[in-house]
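Got a structure for you, written out below as structure tokens; questions coming shortly.
A single protein chain has been omitted; all remaining protein chains appear in their positions.
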Amino acid sequence: MYIHGAASISPLGNLQHSKNEALPYLESLEPDYAEIIAPRAMRRMGKAVKMGVYCGLKSLKEAGVDQPDRIIVGTGLGCMSDTEKFLNNIVDDQETLLNPTPFIQSTHNTIAGQIALMIKCESYNFTYVHRGFSFESALLDAELFLADNPSENILIGGVDAITPHVHNVGFKLGYAKGKVFDPEAFANPNGPGALLGEGSAFFSVSGEPAAEATKVKGLKMVYKPSTAEVLEAATDLIGETSIDMIVMGNSGDENEDSFYNTIAKTYPKASSAKFKSGVGEYHSATALGMWIGHELIQNGAVHKDIHIVDNREESSNGIDDFDANNVLIYNHFRGNNHGLILLGRA
Amino acid sequence: MMEELIEKLKGQIIEQLNLVDVNPEEVGPEDPLFGDGLGLDSIDALELIVMLEKIYGIKIENPEEGKTIFMSLKSLATYITENK
Partner (left out) sequence: MSRILVTGMGAISSIGQDVEENYSSLCEEQHGLHGKAIPYSSLKHLPTGEVPFSNEQLAEKAGVDIDAQTWSRTDLLGIIAAQEAVQSAGLVDSDLSKAALISATTVGGMDVYEQYHEALRKKLDPPTNLIAYDCADSTEKIADQFGIMEFVTSISTACSSSANAIMLGARLIKAGKVDRALVGGTEALARFTINGFNSLKILDDQLCQPFDKDRRGLNLGEGAAFLIIESEEAASKRGATPLAELLGYSNRNDAYHQTASSPDGSGAFSAMKETLEMAGIQPDAVDFINAHGTGTGNNDLSESIAIKRLFGKNTPPFSSTKSFTGHTLATAGSIQAVFSILTLNRGKAFANLRFESAIEETDLTPLLETTDVNYKVILSNSFGFGGNSSSLLFGKA
């Protein structure tokens, strides 16, 4: 599988916004959506839909694909802002005179559905909604198709958007940090609760190689594993390949770090990038981890908002000059859904 | 009176349906709202039915009736005036 086009929207470059607003979570640096999405088409779209549609269409554009053969999206929570809006309306208007728009926008498959609608794509269209496996399922699904037919172009992506309510629920249930964002939290993790965030990352992939393309060498999904089982999956995936960088999904929740520490120790020569220091934790975050890995291979740099541990022998190169041939993305969601993706060069 | 109502409706529709790309001056009283013209769809029709009841207290029981009532700003204004 080769990445022919990719696009993302995330909080990278927008950390100051959370500090300024005293937000206990990260919010995305949003583009001018009208660059890619016609205003009329956008009028009903909530944030998650806009983020997904924008990145989806942009990925296809970069890949030079008008009509993908399949559209497969992963989203853990779908369009929560519309869900919340409709729930509020139900109560406020006492179940009468409700506008249908937030309801239809809230369904999880709206993102994939809207992409299909906008480019009139009548092909296979799936949405996965399984927590930290949402994006990995989409990736695996694409892998299955490309194994049978490598010439297909498949659009895959992962997107989730945060709202104050999403954060509040997380905080009340004990898995989200309630404090204002602290950039040191990833260098020195303190206590339970993840720093929540959001993001969208889409990829136009194909089994056809392209010069200089990032190659997706493999994927492992492990459900509720022990540390040993994660290690087994990692070694099976990586084999003898020399890993330059591990894009790791440390969430800011200290209690979740042991898995990451084990993997980091197993590959001591690899540098590590705790990508959620720049994007926060959310269900389909692995997609953004993969985008960061892809960007690193393509452009030799990792965004400055990401907390890096540089284990390269020649430390004279700055982190914006990082030659990576093989990147491992390792992310787990609350210890239950573990995804490992190996990226390399074509 | 009718002109005022038409202008008011125009603003309410643009706001309700989030038609940010529409220039109010370019929408004539007899321009079709659905299909060609403003290009609204069936979801918009439902929203307009809700708006009609919430703001003007007029209930449309059958969404099919909406097609004639919402044909243009003028037909909508006429309907409101006749049914208030």
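We just call them A and B in the order they show up, numbering each chain from 1.
As a working rule, contacts are C-beta pairs under 8 Å (C-beta built on N, C-alpha and C of every residue); 3 or more make two chains touch, one makes a residue touch a chain.
Because the structure is a prediction, the values reported are computed rather than measured.
Q: Which one touches the absent chain: A:I162, A:A176 or A:M221?
A: Looking across A:I162, A:A176 or A:M221, the contact with the absent chain belongs to A:M221.
Q: Determine which one of A:E35, A:E95 or A:E240 touches the chain that has been left out.
A: That would be A:E95, which touches the missing chain.
Q: Looking at the whole complex, which of A:Y25, A:F133 or A:F181 touches the chain that is not displayed?
A: A:F133
Q: So which bits of subunit A touch the chain we can't see?
A: 71, 76-78, 83-84, 86-88, 90-91, 94-95, 98-100, 103-104, 106-110, 112-114, 116-117, 119-131, 133, 137, 141, 144, 147, 165, 168-169, 172-173, 221, 223-224, 283, 336
Q: Could you list which residues of subunit B touch the chain missing from the display?
A: Counting only subunit B, the missing chain is touched by 41-43, 46, 50, 63.
Please note the rule applied: only the chains that are shown with their structure count from here on.
Q: Taking each chain's centre as the mean position of its Cα atoms, how many Å separate subunit A from subunit B?
A: Between these chains, centre-to-centre, one finds 41 Å.
Q: Looking at the complex, which residues from subunit A come into contact with subunit B?
A: 38-40, 43-44, 97-101, 104
Q: Give the list of subunit B residues in touch with subunit A in this complex.
A: Those in contact with subunit A are residues 17-21, 39, 43, 46-47, 50, 53-54.
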